[in-house]
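The complex appears here without one of its protein chains, the remainder shown in place.
As written, the chain order gives the labels A, B and C, with residue 1 at the start of each chain.
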Amino acid sequence: AAAMIPVSSSFANYVPVGGPALPPPVDPTKRIGPGPSKIGKRSTFENPARKPSDISSRSPLQDFYSTITPADLHFERHHAGIPDIDPNTYELLIHGMVERPMKFTLAELKRFPAVTRTCFIECAGNFRTGSEQMTPQDILGLTSQSEWTGVMLSTIFSEVGADPKATWFLAEGGDASLMTRSIPAHKGWEDAMIVYGQNGEAIRPAQGYPARLLLPGYEGNMNVKWLRRLELSDQPYWTREETSKYTYPVHNKIRMFSFEMDARSIITYPSFPQKIEKGWIEIRGVAWTGRGKITKVEVSTDAGKSWNDARLQEPVLDKAHTYFRYLWQWNGDETEILSRAIDETGYIQPSIKQLIEARGTDLGGYHMNPVTAWQIKQDGTVLFKPEGRK
Amino acid sequence: AAAMIPVSSSFANYVPVGGPALPPPVDPTKRIGPGPSKIGKRSTFENPARKPSDISSRSPLQDFYSTITPADLHFERHHAGIPDIDPNTYELLIHGMVERPMKFTLAELKRFPAVTRTCFIECAGNFRTGSEQMTPQDILGLTSQSEWTGVMLSTIFSEVGADPKATWFLAEGGDASLMTRSIPAHKGWEDAMIVYGQNGEAIRPAQGYPARLLLPGYEGNMNVKWLRRLELSDQPYWTREETSKYTYPVHNKIRMFSFEMDARSIITYPSFPQKIEKGWIEIRGVAWTGRGKITKVEVSTDAGKSWNDARLQEPVLDKAHTYFRYLWQWNGDETEILSRAIDETGYIQPSIKQLIEARGTDLGGYHMNPVTAWQIKQDGTVLFKPEGRK
Amino acid sequence: SLRDTIRHTPRFGFGRIATEAEIAKWDIDVRPDGKGLPAGEGDAAKGKAIYALKCIACHGATGEEVPGVKLPAPALVSDTSAKSRPKTIGNYWPYATTLFDYMRRTMPYNLPGSLTDNEVYSLTAYLLSANKIIKPETVMNAQTLPRIVMPARKLFVTDDRKGGPEIK
Partner (left out) sequence: SLRDTIRHTPRFGFGRIATEAEIAKWDIDVRPDGKGLPAGEGDAAKGKAIYALKCIACHGATGEEVPGVKLPAPALVSDTSAKSRPKTIGNYWPYATTLFDYMRRTMPYNLPGSLTDNEVYSLTAYLLSANKIIKPETVMNAQTLPRIVMPARKLFVTDDRKGGPEIK
């Protein structure tokens, strides 16, 4: 008789009438898998992870196939941890040199005309060296890229009647560090945004939920997270983060207000601790500049003696991580491979030597963007080549 | 005396020497938050979710601010659940009309020159109607977009010496449905890819881990997941998925081998069950076409009497979800709002009436792309306007 | 362009030649011209018995739609008239080879790949006969199966749209 089978929520658990009891087959073509769900998961074979310290975590750049950083792997730099902000009580205050000091709820910010743009954020302190056993993540994992959505700051400036004579504005975070930075007003009128969307969804708590400042191309610290206040002013505030921090020695002076991140690149494949084989190798990496578009990435496979153009992954976007690839046939000889980024202003990513010549030997750790070199050993081992400081 | 404090892993738990015992403040500016971690999390205030059935799940399109679908919210359509595939034993077989039938491991596929491209995937059965209480997710949540990375199929065709006389190829999945589709060989030489990367990281199991076929613009079902075999042939195979399924009545005939997804769009804001207020409203939505680029999206706020150009979010990519926005000042009167996509071939997204005229009343559920309309009520309520079938 | 930007395509030398045994193991597809059909045979009587044992639970006693009964699997049997419902093998499948191919790779849903080739021939015979396409006694094998002309064959047309303004 026709067995009336209720519609089960998944056929996976269905036991056939009269069928033989078989052990579960390991061949995935012979075993029904779990069905659809509300939220997907990674394969258990894939475990990408950031490397956290007390105050920051580094993105696993060597694990990325392209330039959108999965939101849960975006690098972090917090000054007092991640605040737990209720989006229903969140408000943004904007005051100072404006016609109308105003407060906006999150829902109100979302009602303004929205814009989406993809760009990188990089911590100005994104530089480490010292050991041959360093991965791209160890060396410069404090940069990530997202597709950000929000309102142009210029729209908000217009709404509050920002005084055209204001030359700076202060941005303050709503975390326990109440972190502040002074930002030139022109950046606010140009391409600054208040963003609430990251890679299509709500911005993650670690990246500033429910809203952060986005200053495309400017040092990460200025892209104030958990934004709660903007004050327009006719001078900077010389806050702690722009004096005691994020400044660096240049000969006998201390350089401050370095905003744009200089052009930079790194080969992420092959890199430590990967091993390569003789034959065709596609050298891969990422390049970026805070000053516009990457126009060229050059790769050297002979320790810097000659340079060749890498292919750039299109579309090449403004102030964005740009993936590059370069086909190389390795003959098994020991060598060094390097990449250097060139941006639309004509800037060529410098060697450590050029940086020392320009700034002196006491370089500090901010705004360091030297060319990164990888040593290729005869057995295919790849090692980082730490920069000499002299 | 100087208390020697060990470096703790997080200052969050630090109890000050001699400080008063205070209750934890609720103001996030007064409470240190949790520090950096290996993997980030969503805000507990944000709970986007797919809507799963036994065989598919729909992406929450109304929750997205832009066009990259977070990987864990990508729509699903499985024919025998999600297989658990070990990337270390995975192999792809390519044979048939080739000089050299070959097998490739995942590691070998990754060694070929890689390409990244952003495009949508849409299930050809992505159409639902019938109730005013439907969200964009309910109506057409079977489409999502990712940044895919992999090898051009043409590269693999060249590697195996694919016969130029092969006109079709069969693609077979490695899940328990061993699903197969016939694909014109020209698509393989053009822009087809074998992809292993999704939004920067390894493709998710629900999207075909460790590798799937990507046929930009072609119906979702053909983008075979968990790809294990390709066979080149001089004719199609007329598999079950291209005969019993994914075909549809056109007057007295049954149309098969409809590959490209026709241009389509939907307003995701405002949409049911949102409520709007009088004044400025930015109408937002997404448009796409399987035949190239979206050149224009028109929005009507007077029930289709007049149409105006929406702004398109740049960069507009080939065969990609394209975000559109249109500023509208609502005066509080009842009306209907609609959007229609126009693509580079000159195709204008049709009304249901045009589709019925072209195909007859027995439309079936595949390759349906009628204009979606939303009813705006005087109190600001937004309701779906189900298409009349006659 | 988003295409591969490599100027020349070398042979990279990755991967390895697949052995004939490896190909044979996975090459299970069947084309309408019969290419891919294995040795063996079956008939409707044997198929009916297998159906009762392995298929009834999901597709129902007869494979037909029973009003008011919601089965976990689609109906497999109706008639051959183009206008009738539900759409099944009898009125909506253009090639009989597809039936063999699909069942062998996928059914029974809970134990895919568990049927022998002879079982699949028999089930094919049974379902074609239940759908009034072949006589109950016709034996199905690599020669007879591709010769069946399915009633729905004449209805299938290839999409000839090429983009452009036309709504079709």
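The working rule: a residue touches a chain if its C-beta (ideal position, glycine included) is under 8 Å from a C-beta of that chain, and two chains touch if they have at least 3 such contacts.
Computed from a predicted structure; not experimentally measured.
Undergrad: Could you tell me which shown chains are touched by the chain that is not displayed?
TA: The chain that is not shown is in contact with A, B.
Undergrad: Determine which one of A:158, A:306 or A:329 touches the chain that has been left out.
TA: Considering all chains, including the one not shown, the answer is A:158.
Undergrad: Kindly state which of the options A:103, A:278 or A:377 is in contact with the chain not pictured.
TA: In the complete complex, the chain left out is touched by residue A:103.
Undergrad: For the chain that's not shown, point to the residue among A:61, A:176 or A:363 touching it.
TA: A:176
Undergrad: Of A:32, A:80 or A:97, which sits in contact with the chain we cannot see?
TA: A:80
Undergrad: Could you please point out the chain A residues that touch the chain left off the display?
TA: Residues 79-80, 93-95, 100-105, 108-109, 111-113, 115, 117, 152, 154-155, 158-159, 170, 172, 176-178, 180, 191, 228-229, 231, 233, 235, 237-240, 243-244, 247, 250, 252-260, 291-292, 317-318, 343, 345-348, 350, 354-355, 357-359 of chain A touch the chain that is not shown.
Undergrad: Contacts of chain B with the missing chain: which residues?
TA: 1-8, 11, 14-19, 22, 27, 29-30, 32, 279-280, 311, 314, 327
We adopt the following convention: only the chains that are shown with their structure count from here on.
Undergrad: Testing understanding: with touching defined as stated, what is the shape of the graph linking the protein chains, line, ring, star, complete or other?
TA: Its topology is that of a complete graph.
Undergrad: Determine the chain that sits nearest the middle of the structure, using the mean of its CA atoms as its centre.
TA: Given all protein C-alpha atoms shown, the central chain works out to be B.
Undergrad: How big is the gap, in whole Å, between where the Cα atoms of chain A centre and where those of chain C centre?
TA: 49
Undergrad: Between chain B and chain C, what is the gap in Å from one C-alpha centre to the other?
TA: 29
Undergrad: Between chain A and chain B, what is the gap in Å from one C-alpha centre to the other?
TA: Result: the chain centres lie 24 Å from each other.
Undergrad: When you check chain A against every other chain, which residues touch at least two of them?
TA: Residues 7-8, 11, 29-30, 32, 280, 327 of chain A each touch two or more of the other chains.
Undergrad: Enumerate the residues of chain C that touch no fewer than two other chains.
TA: 2, 5-6, 12, 14, 109, 112-113
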